[in-house]
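Once you've had a glance at the structure underneath, I'll fire off some questions.
Note that one protein chain of the assembly has been removed; the remaining protein chains are unaltered in position.
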Amino acid sequence: MTRETRVMLEYADDPAQKTLEGYRENGGYQALEKALREMSPDQVTAEVETSGLRGRGGAGFPTGRKWRFVPKTDKPKYLAVNADESEPGTCKDRQIMERDPHQLIEGSLLSCYAFGAKTAYIYVRGEYPHSIKALEDAIDEARAANLLGDKILGTDFCCDVWVHPGAGAYICGEETALLTSLEGNRGYPRIRPPFPAVEGLWHCPTIVNNVETIACVTHIIKRGGEWFSKLGCEGSTGTRLFCVSGHVKRPGVYEFECGKFTLRELIEGFCGGTLSGRPLKGVMPGGSSMPVLRADELDVTFDIESVQKAGSSLGSGAIMVFDDSVGAVGAAVNIAEFYSHESCGQCTPCREGSDWVRRMLLQFAAQDARDGDLDLLMDVTDKMDGTTICALAEALVWPVQSFVRKFRSEFEAAVRESAVGTATQ
Amino acid sequence: MSTNGKTVNVTIDGKQVTVPAGTNIIEAARHVNTEVPHYCYHPRLSVVGNCRICLVEIEGWPKLQIGCNTNVSDGMTVFTASDKVREAREGVMELLLINHPLDCTICDQAGECKLQDYAVDHGTGLTRFAFDKQKKPKNVSWGDKVVFDAERCILCTRCVRFLDELCGTDEIGIDFRGEKVSLIVRDDGQLTSPYQMNIIDLCPVGALTSRDFRFKSRVWFMQFANTLCTGCARGCNVVAGAREERLLRMVPRFNAQVNDHWMCDEGRLNYTFVNDEDRLVAPRVNGKDVPYDDALARAAAILQKAKEGGGGAADIAVLGCASPFMTNEELFSFAGLLDALGVTERRFAIPMGEGDDMLLHPEKAPNARGARLFGFQDAPVDAERDWDVVVHFAARDGGGLPDDLNAKSRIVFSLQVDKNADVNFPLTTSFEKDGTVISAGDRLQRVSKALTFAPSHLTERVVLDRLRGLIEDGYQGTDTAALALARIAQEHAAFEGLTWTGIGLQGVSLQLAEAEVGA
Partner (left out) sequence: MSFSPELVGQVENLWTRYPEKKAALIPAMHLIQKERDGWFSNETIVDTAELFGVPDMHVRGIVGFYDMFHATPVGRHVVRLCKTLTCKLCGAGELIKHVSTKYGVKNGETTADGRFTFKLFECLGHCTTAPMMLVDEEKHESLDIEALDGVLEGLK
């Protein structure tokens, strides 16, 4: 049975939750009080480790372990909250920022406390003016109430949280590009090593965590890592926000425990099946950068590992559903257009390859492809895979290749029938 | 990079090598004479890893890694030419070329282009790209020295990093995103750095070309010499390129002790005088071209007369005026001639200009140290005195002598005709002869002949030696600069044990007492 378990969105429908007063009425900032008065920074990290929390931005790296990478040094340390939510199909972090922003601020303070940072920047994509406004209002309120700034709640803990707006570049959601951008530059991803936890903002140790991840920290400290770890399933503990969009009757942002239902149950049951009533054709279960699953591949339990075994990924929690009115070639074109537009242009394979792939796919869409073009498409995408600075090229390659593999006949049908063109060249 | 003297053992393509800890794979591979292809990596610039051609395979690592940003660790096994690596390189090569205009036929970089070299070494020779190439600006002026071609640019950002990280002028930016990315400069389109032309050498492709050298010659028609820039006392190591006995360009040659990989623009462009049409090519006596023997006889007669007319060494009214552009071997011969004559008045003058804290030295001549070492003083000439003879090596600006100097006879070595000379010998530039100079920091370095000045030409050293032979019975000069150096090594303590080959292409440090060479 698919039903929501609301933790982060528990009070999201209450308009008062945006205010400090409303948030506190529902137990807000109790976790911060508890941590600052009763827990050492190490205990906060240990609690997060116990919870089994994994990053919610897409890669799913264990959060507590990431924090442990921060070296012991006198250098300043920073938290950069990744609120550059830009993966197509993803609109979950916005729910937290616009409907319950204080849990993000509280989580940021807890995280900073845990690994010794005194400044957190919340990097919000520029196209989210409402999120920026909601966070700024919440931060102002929190600062006025001494929940931010010097000697928070009368303790020795000093910490500031700032909103930092981006300006429209998907790549800035990549953690190192986010840092480069935050420093006031073109958002170029950085080569690793060094990793941000060792050398991030201004060459200082920096932890980059997704909005949802940080919001979870608030609830983990409030209710215990043990409690969190019992939600969901092994490897996918806690609850997660999912954005179901596209051709479904009931699209929306939902909060689920993983491992309790299959993808088919979610889409055909909870979300009511396709809007048009036409047969389901495919689902992208983790944002557009992950391989597509065909309608016959949806009987997969919905958790990180199971979806991975099925050849895709939960990614950013964006589930995009499309019915059989959609052509696979057209969908692939849209995806390629997105990633080639968003390629930062820094490294060769992505800069040159993403545009080439886009142009090849447009040729398929125009029914103007030639014999061998499909092999060429697969070969060029193969050569972009694993040869670039960041994962943007793979975010293009994986879905495109999956569309070709899973809907090959549609691509083959787009190959021009007459061979005259090639013969006379 | 601090390595604490630690070393690591690595295996590269089956060859074992020990390198300092902290060495990256590209540099480690050089130790086994393997070139890992690279565009964006340069040992003196920050590592950005954007070209992706240096991908290598490391045993036990699932993905290929870039050689520039991966330091070797003890026991690491690296494959720089495995099937996986070759395939990835082929892919990168193809992608680098899909939007490249392939206009090698009109590109100055052809022949020394890494895109050409690697396409041959690592490409397939075919393109599968069936679309129109990106159109980007061509022939963009970046001021009076550099010309930019955006279509040829592979966005390695070496030029950006050079001006930012090493010159601090940060004058090249990057605009747009994705496949539209292009380099930009300040609004007025002018680069300002006095070292800007280094970006032309750094550019691995033909995107940045020298306005000075553009379209002058295919590099494979040129001959090259490893020599020095003589624009100032720094003595930057260069490769001078000439064609049909005209000097066409200088580019810096690596020398960690002197100029690293760089040279200044002032020095780089300081060569055109070599090609001047009005150079003096044959000796002249009283305004007429004469054979060398006649000129030598006339000069010897003038000197002999002055020598005999003098009442002793202190009174001999002969002035020897050297130039800091002379090689040590010439200075040695000149000093020897003056010794034979008993001349004590020995002068030279140093042209002075702007210096900086990088390479530019305020002494705008290569060998003031040598001139001092061989007994010439950079002190004013006594203009009141009546000189019987002046033997003058004229620098390019005429150099060193007061205009109203009162001299009965003049023996002048000059680039252009000197109308006041009784005997006028052609002067050669440092690009037309072999020799050594003492650069800043007391570094003894070689200049080498990059072009032949005139077929019948006798070098100044030979002229001086033969003059001495005419004055001093039995004196025999040396045939080559190397032999002259050997003679210097016997007579001067500072040169003891030094040989032409021993100095090599990188030079050696001399231990000179300050008194010998001045401040």
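Letters are used for the chains, namely A and B, taken in the order the chains are written, and counting of residues starts over at 1 for each.
Here, a contact is a pair of C-beta atoms (placed from the backbone, for glycine too) under 8 Å apart; a residue touches a chain by one contact, two chains touch by 3 or more.
This is a predicted model, so every value here is computed, not measured.
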Indicate each shown chain that the hidden chain touches within the full complex.
A, B
Among A:Gly52, A:Gly246, A:Gly259 or A:Pro291, choose the residue that contacts the chain missing from this document, as touch is defined above.
A:Gly246
Given the contact definition stated above, which residue among A:Gly126, A:Pro193 or A:Gly372 touches the chain not shown here?
A:Gly126
Residues in chain A touching the chain absent from view:
76, 85-91, 94, 121, 125-130, 160, 162, 164-170, 181-187, 202, 243-247, 251-253, 284, 288, 318, 320, 322, 326, 331, 334-335, 338, 341-342, 344
Considering the whole complex, not just the chains shown, which residues of chain B touch the missing one?
170-177, 184-187
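The working rule: only the chains that are shown with their structure count from here on.
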Measuring from the mean C-alpha position of chain A to the mean C-alpha position of chain B, what distance in angstrom results?
55
Help me check something: in the complex, which residues belonging to chain A touch chain B?
169, 186, 191, 193, 340-349, 351-356, 359, 376, 380, 382-384, 386-389
Flag every residue of chain B that touches chain A in the complex, lowest number first.
47-53, 55, 63-64, 66, 69, 87-88, 90-92, 94-96, 98-99, 128-129, 131, 154-155, 174, 176-181
